[in-house]
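With one protein chain removed, the remaining protein chains of the complex are shown where they sit.
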Amino acid sequence: MANREVVYSTCKSCHGGCGVKVTKEDGVVVHIEGNPDSLTGGTMCSKGLSSIQHIDNPYRLKYPMKQVGKKGEGKWERISWDEALDTIADKMKAAIKDYGPHTIAISQGTGRGYNRYTMRLARSLGTGNAITPGYVCHSPRLGLYALVTGYGRLYCDYHGWGGEFPKTQIMWAKQLEISSADSEMCYWYMRSLDYVKNLIIIDPRASAYATRANLWIQPRPGTDCALALGMMNVIYEEELWDKEFVDNWTFGFEELRERVKDFTPEKVSDICWIPKEHVIEAARMWAIDTPGTIQVGSSLERQANCGHTLRAITCLMGLAGNIERPGSMVSWVLPDTGLIEDFNLELPITDEMKSKIIGGDRFKMGATRTCNPDTMVKRLLAGDAPIKVWFSVGGQQIVHMANTKEVVAAIERVEFMSHTDLFMGPMAEAADIVLPAAHWLELDDVYDMHPRFMIEAHNKVIEPPGEAMSDAWIFNEIGKRVVPDKWWDTVEDMLDYQIRRGEGPDGGPLKWKDFSEKLVSGCWGPDQVYYKYKTDFWREGGGFPTPSGKFEFKSNHLESLGYDPLPVYAEPGESPVSTPDLFKEYPLVMSSGYRQPFYFLGQYRNIPWLRSFMEFPTCQLHPETAKLYGVEDGDIVWIEGPRGRIRQKLRTFPGIKRGVLMATANCFYPEEPAKGYHGVFISNPNVLTSNDHLDPMYGSPDLTCLLCKVYKAKDEELKEEVFRNEEYGFVPPHSQEDM
Amino acid sequence: MRWGMVIDLAKCTRCHACVAACRIEHFLPLRVTWPRLIALETDNGYDVDVSTYPVRCNQCKDAPCVDACPTQASYKREDGIVAIDHDKCFGCRYCVIACPYQNRTYLSRKRNPNYFPEHAQTRFEKMGKKLYPHQVGTTEKCNFCHERIDAGREKDLKPGIDRDATPACVNTCQPRALTFGDLDDPNSNVSKLIREKSGFVLHSEYGTEPSVYYIDYKLGGNPSNKAPVEAQTGSHIQHLSTVYAPSKPKLAKKNAD
Partner (left out) sequence: MNARTPRQWMVTHEWMIKPMAQVEWIEGKGLLVWLAEVFSALGTGLYLVAIFFSQSHPLAAFWGGLLGWIGIAVFKLPLHLAYLGKPWRFWRSFPPFSNAWKTSWFARGIVFTMIFLGFGVVQLVLQGIIAYGATAGAGVDAANWIFMILAGVFCVLTAVYCGFAMSYCKSVPFWNTGLLPFVFLIMGVADGLALIMGVGMVTGQELIGTAESVTRILLIVNALLIITYLINANYQSTTAELSVKELVRGHVAWVFWLGIVLLGILVPLVISVVSYFTEQEASTGLLIFAICCHTVGAFSLKYGVLKVGIYRPILPKAHAY
């Protein structure tokens, strides 16, 4: 009789969070499905399910290795863990001694459940120069929520714990149904749609629900701030605001009225290229049919006017009183294990550290706890070597940052870099040492869920391949070697520490062993608290934890930092309006991103099951726009902008705004050779993006609103291996059996 | 009893999870997929429609594939599922061509390389050869996960209600766009959906009487946003909240500190 075993765990094939049930037979994973007894009801997406082809992937990194050729040559030699870790630790110690801890950078990509390790390592070493994509993803949102409400973590209440579901829902530059686990789990959102009266989608491109929604607004990319100001204008004009909330709990109401006066629906219609009726309709639905939620997408944060866009949207929430009401924007009460970030927040960023943060002098909202990566690139290129040692975990800065050419050149100048990953990717090729990381099925760790009302457990199901180790272990080992007093003997000790505030079965501190069995620690149903500002929760006698104690339409703090205290609209750095001459040569507005359900940013093009769904990075154009520029569905096209050109496959898509091109982002080709960093210049839209025009508050570049033109690639221009797959050709088969 | 599926076109997000789930459930060879997604994207000048039609074998009541099969390897079960006996199939592909919905795939050697064609089989594949052997040279299709249904019914579970008796794709679908149940029972979840949301089948003019129905409608417009008691109390998840429950009421206070 075969030996069957079921293990429950938590998936993080994306940001993570779905409960998972894994079945093993004779020690082999033979089945993965959702854990029905979890907050995601037993559902899972294709990425998590396809983990089966991840854990056994022959291209996995299995051993620590060191670069024996030049960076980017792909010549590697296996070394021992001790040699790898000691080398890295020695480099760090030397850098601290010779140049100061701020010359060490600790970097990660998007959140993979290890943010707190990255930040703790940085802080324990004494450097504020953590590098994360946060400034184009989530940080501006959280920062502005914090600025306006005093509390950074506003989430959409899709749960009904307070008795109501949102009556009006806005998906603003967001496709939560695909980019699940980003803020909220898509499962919750889609379930709440059974109660929604108005579903408003604000997206130049039809996301899955756009054509089924009550209202679908297609703004020109990069102009969302104007739309938010216009909606507020309507709310003021028609006196639709929430009187009770505004009168008692807000600050700067009249100043805001003054500010949005100009933004009439007519004007907004001109700026955003939308019918003015859409502005009015959206404003009415939002302000009349309350409670409501706005799910903000990071497309808005990948724009150099993101600070004010998000500020305007946050004000919109306050005007309609959609704060802390059941079914509106809520900051959740934490589970009894507390805020997971306390693990790093407990080590403060000193003023000394702050003063050495790269870009901190310029981006006073963004570069306060992490550095501004684009400024770092510029300084590396200028030769002033602000970073001597770069410890990189996950994350493909080469792929995900603006202006790939400069990023590559800058990273090649870093004296010493290590990279931890599951696969050889562009960042690994640029490193001196690579460390093999374990997959989530191969490790024990605490997982923090975005909305912060719960944490979950990753339970080790199988052994990692070769000598791969969990990220937690790797962080701890480096920490131990350089700053031993801030780290632990074993990973289990460290995990125990992170959840110690929870209550264990014996009434004492919660231990990892018990937590791992229970899987979840959370707070919901009647345990959640709404209307916190009406109680002493944040402030004695009620109010928001802001300087004024109110919801701040106007921010004096912002003014003191030298920014406009009220939201203000700015055109993108490159647009039909701001650069009309460029627009003549590059007549299309380009946006990039639009997450694919089966890829996670740069990941999974080496997972056959997932690659099967979309072989090439694909861009979308309206069929009529395509006709105008002489390109056809299925063509491999050049997308060209002022800084370069890339090739993607064209899909004509009637769901996209005419005159807009949407390109898949974060793409490299794992199968392309090390030279050229696995084809990072072939299709990656960041070859086209600019790191010169940045948001004044957050330093975010324009990744989702640029100009471009498009034309068909000639056959002889498709020489790379990816296009020359002789066996099947790059022309898609016209039928399934064509293979 | 006739098992059927209702697919909600308003809710499907084209996420491909059903495809992945089916691949795992049946250890599908690398280049075989039983369910598929079809994109319908139209713009007639004033109205844009972006839809995804998940398709899989319709388990037709009057199944051309069964009639066409020269070996009776394709047959109809009592419960309406059209199944294939892979020990009988001799791989003539007549059914592949005769199925008007293109839901059958002939498993050729080309379709069955290792998952990483230039590398050894993964552990999962090796185990699959044992647990769910596929026969190269025969024809395959979605079987409504009848292995799950049969095993579940043996344990008295209800297909469409109990997970262990319900198709894998239905279980994994995040927006719950797939509903499974008994078409012969007028009070079943599927029969109700078909009635209330005017379910339709693909190519009804073929007269095949599919057991897979589609529904489509506009989202929004729901009459009430009041949460049912279950949602308010979170009763379905209460047992998960906090690891050990004794001192729960202190929670809010503790966080406030």
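Note that the chains take the letters A and B in the order they are written out, and that residue 1 is the start of every chain.
Definition applied: a residue touches a chain if its C-beta (ideal position, glycine included) is under 8 Å from a C-beta of that chain, and two chains touch if they have at least 3 such contacts.
Just so we're clear, the structure is a prediction, and the values are computed from it rather than from any experiment.
Between the chain not shown and the residues B:W3, B:F27 or B:Y101, the one that touches is B:Y101.
Touching the omitted chain from chain B are residues 14, 16, 19, 30-31, 33, 36-43, 52-53, 55, 64, 66-73, 88-94, 96-102, 106-108, 111, 113, 116-118, 135-139, 202-203, 206.
Simple rule for what comes next: only the chains that are shown with their structure count from here on.
By the touch rule above, chain B contacts chain A in their complex via residues 10-17, 19-21, 23-25, 30-31, 33, 41-43, 48-52, 102, 105-106, 110-111, 115-116, 119-120, 122-124, 126-128, 131, 163, 168, 171-176, 217-222, 224-228, 231-235, 237-238, 240-244, 246-248, 250-252, 254-256.
The part of chain A that touches chain B in the complex is made up of residues 25-26, 28-34, 36-40, 42-46, 49-50, 52-53, 56-59, 159-167, 177-178, 180, 186-187, 190-191, 193-199, 206, 208-214, 291, 326-327, 333-338, 502-505, 507, 510, 514-515, 518-527, 529, 536-538, 597-598, 608-610, 612-613, 622-623, 653-655, 736-737, 739.
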